[in-house]
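One protein chain is absent from this view; the other protein chains keep their places.
Chains here go by letter, A and B, matching the order in which they are written, and residues are numbered from 1 within each.
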Amino acid sequence: MVRKSLLSKLIEQRTLVLMSVPLLLWLFVFRYIPVWGWTIAFQHFRPGTKLFDQEWVGFDNFKFLFQDESFYRVMRNTLAMSSINLVLGFITAITLAILLNELRHLYFKRIVQTISYMPHFISWVVASSIIVNALSTESTGIVNLILLKLGIIQEPILWLAEGKYFWGILGTAEVWKNLGWNTIIYLAAITTIDPAQYEAAEIDGASRLQRILYITLPGLKPVIVILLILNLGNILESGFEPQYLLGNGLTADYSDNLDIFVLKYGIAMGNFSFATAAGVFKTVISFILLFSANHIAKRLGQPRLF
Amino acid sequence: MKTSTRYASPGDRIFDFCNIALMLLLIAVTLYPFANMMAVSLNDAMDSSRGGIFLKPRIFTWYNYKYTLREAAIYHSLLISVLRTVIGTIVTVFCSAMVAYTISRPEYVLRKWVALSFVLTMYFNGGLIPTYLLNKELHLINSFWVYIIPGIVGVFNVIIIRSFIEGIPDGIIESAKMDGAGDFGTFMRIVLPLCLPVLATVSLFVAVGQWNSWFDVFLYNSSNINLSTLQYELMKILQSSNGSMTQKTVGDVLSNQTGHVMNQVTPASIRATMTIIASLPIIMVYPFLQKYFVKGMTLGGVKG
């Protein structure tokens, strides 16, 4: 019974099937087939050797990760930096999108949009060297210069030498670099809000703030929720370039994250097995978070992923 | 865009003033890195290594650009970059939108399976070597199509486009179907035009990704200069400028005591120059796409 109706439904919806199934096949070939590579995580992998001739080591590569004394610290830093980036990234991008929406001059708005997204195209190598210079205690250090002028500090601070400042510096750097880029998607979402709503609100005498709170923000909600779920799944991906480039020995206790750990003990050593094991671990965590977030969204009656 | 200056209250004016001030600050902070790169790229490389270049060059020179652009391979690679960006963007955006449409149809029986299959792939990958072997098996190595085919659907794009499609009032799609349009017809004639703002957004994401990517060139096509891209060629120039400064090669001794100034470029100056060369073209895509970001376009269009 069930089968027949499924089949007949498929025939009925053949256009939808034709539109999606070929791409689904593509997905299996390009995304699912390479997953056999996860076997590498359980080997002492040597390239050029046949799969069955590889040395199998069970969970050794995972043990190396979990039993390392720095594992706890590395995870803490990863989660801390991801969360800071996530929260700061969302708040600043949504705020900027709303503020841009409130600008009256179309061309000024476009100029701000274009310029604010430009730092996204600067590599972290370049960006970090600008940041290091700005935070310097030498005459180029504009941050110290301003703080001294304002009398907030009495002598220049060596910002990058203190672990306690690191997350803040990193969060600020991420915002600076990606704010404009992150805003684009919200700007696109704002276009779907019916202008009639604003007109009606204006006639009702709603203030600017009220219009933002009761029209713009609710209009953005679906996109915000979807992005939030997607990003929660990526919480272990806090990136490694800025941490690597801005960190140093004095701040390593705060800057070393999972990706840097994998970089050091996996990729830099040519140890594909360990790098793969770390990837598998991340996937497991991502799936747990993704399904939980999706489930919660469903419970709350919010848009969800699947 | 509608203006309402007539009704502006004092509070509104203060708000506007602060808003504009804030935006000007934002412009200053975000324009600086590019202005700085521009200055460094137009400054003598050795002089730049002394530091202290901010907004204008100290010793003006075109040498960094001449050095970077002297290779004939750069111009051919630019063509490949443009091709992969244009083709890759069109293909990816179209296919992503198509998947997005199917999983936005509540009646579609495979909807959940398709959605889940796609979403999951955002959080894993098989790894470098299996992916390489797959592409080799499919004869994509040493081929232009390795830039396009492995990425014809971007899952993030699918999700974003779907959330927009779901924002289209059901009535519009239903009435289209009522008029006898099939799913494909509805998708092409109704959904795609209504989704222009999000398609523009996604196009930008895909185009930037295509334009900037060099890792696939490195992995698959590094020995075929005809398939090299701009970013990869610039990377080569950067790394060899790096190499000659730091590698201790016997025949390439730059004597530290001799008076001959030989190396006119440094990694820092080349990096600045390539930042300008490689990013200006792609940055210009955004202003062009902005005309699709007009408020009310979607629904207004339908109503009108």
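As a working rule, contacts are C-beta pairs under 8 Å (C-beta built on N, C-alpha and C of every residue); 3 or more make two chains touch, one makes a residue touch a chain.
By our rule, contacts and distances are computed from a predicted model.
Asker: According to UniProt, what is the chain that's been left out of this complex called? Choose from "Sodium:solute symporter", "ABC transporter substrate-binding protein", "Aspartyl/glutamyl-tRNA(Asn/Gln) amidotransferase subunit C" or "NADH-quinone oxidoreductase subunit D".
Answerer: Matching the unshown chain against "Sodium:solute symporter", "ABC transporter substrate-binding protein", "Aspartyl/glutamyl-tRNA(Asn/Gln) amidotransferase subunit C" or "NADH-quinone oxidoreductase subunit D" yields "ABC transporter substrate-binding protein".
Asker: Considering the complete complex, identify which of A:I33, A:A80, A:I111 or A:I285 is in touch with the unshown chain.
Answerer: Residue touching the absent chain, from the options given: A:I33.
Asker: Tell me which of A:L51, A:V87, A:A200 or A:L217 is the one touching the absent chain.
Answerer: The one listed residue touching the chain not shown is A:L51.
Asker: I need the residue numbers on subunit B that touch the omitted chain, in ascending order.
Answerer: 46-47, 49-52, 71, 128-130, 132-134, 136-137, 141-142, 215, 218-219, 222-225, 232, 235-236, 239-240, 242-263, 266, 268
Asker: Identify the residues of subunit A touching the omitted chain, counting contacts across the whole complex.
Answerer: On the side of subunit A, residues 28, 32-36, 44, 46-51, 64, 128-129, 132-133, 136-139, 158, 160-161, 244-245, 248-250, 252-253, 264-265, 267-274 touch the unshown chain.
Basically, only the chains that are shown with their structure count from here on.
Asker: Can you check how far apart subunit A and subunit B are, centre to centre, with Cα atoms defining each centre and the answer in Å?
Answerer: 16
Asker: Would you mind writing out the residues of subunit A in touch with subunit B in their complex?
Answerer: Residue positions touching the partner: 6, 9-10, 13, 15-21, 23-24, 26-38, 40, 47, 96, 99-104, 106, 108, 110-119, 121-123, 125-127, 129-130, 133, 140, 176, 179-180, 184-185, 187-195, 198-199, 202, 207-208, 222-223, 226, 230, 233-234, 272, 275-276, 279-280, 282-283, 286-287, 290, 303, 305-306.
Asker: In the complex, go through subunit B and note every residue touching subunit A.
Answerer: Per the touch definition, subunit B meets subunit A at residues 1-5, 7, 11-12, 15-16, 19-20, 22-23, 26-27, 29-34, 36-37, 51-52, 95, 98-99, 101-103, 105, 107-110, 112, 114-131, 134, 138, 149-150, 152-153, 156, 159-160, 163-164, 166-167, 182-184, 187, 197-198, 200-201, 204, 208, 212, 268, 271-272, 275, 279, 282-283, 286-287, 290, 293-300.
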